[in-house]
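Notes follow once the structure below has been shown.
Shown here: the complex without one of its protein chains, the others still in place.
A and B are the chain letters, set down in written order, and residue numbers restart from 1 in every chain.
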Amino acid sequence: MLRLLTLPKTNIERAAVILALIVILVAIIGPFVTPYDPMQISFRSKLLAPSSMHWFGTDGSGRDVLSRLLHGAQLTLSATFFVLIAGVVIGCTIGIFSAFVGGAADNALMRLADIWLGFPPLILALGFASALGASLQAAIWALVFSWWPNYARLSRMVTADILSQKFIASADALGVPLHRKVFRYVIPNAFDVLIVQVTLDISAVMLAISGLSFIGVGAQIPQPEWGAMIADGRSYVANGWWIVLAPGVAIFLTALAFNVIGDMLRRELDPTSRRR
Amino acid sequence: MAGAEPLVALEGVAKSFARRLLVQNRSFALSGIDITINRGEVVGILGESGSGKSTVANIITRLTGYDSGRYLFKGRDVATLTRKESFAFKSDVQIVFQDPYGSLNPRATVQSSVMESLLLHKRELGKAERIARAGQLLEEVGLNAAWGDRYPHEFSGGQRQRVAIARALAVEPELLVCDEPLSSLDVSIQAQILELFVRMIRERNLTIVFISHDVNVVRLLCDRVYVMNQGRIVEQGQARDVLSRPQNEYTARLLEAVY
């Protein structure tokens, strides 16, 4: 984490790192510092423009947009990280296993991943929504199940590359047992590639969650998820532009920040630049 | 050596590689070779790229299998070794590879790379003893024990090759297989590592299989030599004799070409 602060080379990267840290901080402490209850409906104070009382205004039901935004950060980010962590765990387990066993099982697993990748996440989300009821949980599981093949393919490729290197032959000559090979040789050497991909995927997953919420198969409307907030504010765009602007800008900036960081990590952790 | 049982005996060992579309691997194949390594010998396996000499290294260290023939290690057919015996085999036979940039785990400190050998094969040692032993080994191969917490990329090629040698020696192997250990090093560093091998041979009771394309190095280092060409052994004998009065036409051509 400390290393992250020394990596940025340009002001844009510095800004992205600071922004990402702020977003993560907000996601952790946001719910404790909100000026108002994000779910408190108050028809007297509905559609108030941004002011010193309500910095980001209020929405169509009189809820404070800033409070909802701060709450939403936790909801959106924790959903995003859950999708990524679950996707990485499932995907990498399958990918690393596949690379180790090789042969027909490897082929079968990778073709399965290919087929899975061809399946539109939206259809999957609709399926989960009809099975579990439209909810944030349904959207999260839909995304986990459509995301793992990416990591399975990536981790299989990286593992196969690592397994072809001489230090693995050297480990074999020494009789290094399988679990040690996985945890001491493969995972540490695959980590850089994976962390770059995960960082670049943060924005994509966040946009997907917000997108699913926006079309109604994710977080449901009173929930302060950023996508759902935009969906909710849609009908007030004419006389309450701030309702969609605040979550829209939040999504945009967060996605941008994590993308910039991902590109930065890719540059800094590039194995070819580290040799010698 | 007469009467003593050889350490390694390859009898008619053959191996072919599956031919994949557009990839011709045939040049690495072996056709029925016999190799004997006696205890305390330094045996050279001389050949050009594609002669199959690295395949021999992989078979002797059991990193790869073979299609036919027999491999006797200390008189035992290795095909009959149990799991436990196979693991013990790995502390008897170690290998040093050509490329010092690829043969160490980039994510392990050099000390932990050396200690891994001890952790796996010297189970009786405690952690403090392992650390002390790893330090001794690093010093023995000419490195500073205080550098143990550094990662491979902080070292030069020659230093990494020294670490690889320390890691191989840590298990106190009876047989050390060296697969072109000098080839990717700078000229002045090659001489350093050559001197290290000479010292190791003198100080430790090591049997060495030295695989090389370099006639001059083999002549200097090895007692006996096998000359390989296209997966066959074309000539064998005392290095002194073979490399000064070759009987085989290929060996003669090779010797003539060498600068």
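In the analysis below, a contact is a pair of C-beta atoms (placed from the backbone, for glycine too) under 8 Å apart; a residue touches a chain by one contact, two chains touch by 3 or more.
Throughout what follows, contacts and distances are computed from a predicted model.
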Listed names "CcmD family protein", "Oligopeptide/dipeptide ABC transporter ATP-binding protein", "Glycolate oxidase iron-sulfur subunit" or "Thiamine pyrimidine synthase", matching UniProt entry of the absent chain | "Oligopeptide/dipeptide ABC transporter ATP-binding protein"
Of the chains on display, those the missing one touches are B
Hidden partner chain, touching residue among B:A57, B:I95 or B:L254 | B:L254
Looking at B:A88, B:A146 or B:V198, which residue reaches the missing chain?
-> B:V198
Looking at B:V78, B:V171, B:I189 or B:I233, which residue reaches the missing chain?
-> B:I189
Missing-partner contacts on subunit B, residue numbers = 48-49, 156, 158-159, 186-192, 194-195, 198, 213-217, 219-221, 253-254, 256-259
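Throughout what follows, only the chains that are shown with their structure count from here on.
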What part of subunit B is in contact with subunit A in the complex they form?
-> 58, 61, 63, 86-87, 90-91, 93-95, 97, 99, 101-108, 116-117, 120-121, 153, 164, 167, 171
Of all residues in subunit A, which touch subunit B in the complex?
-> 165-167, 169-177, 184-185, 188-189, 274-276
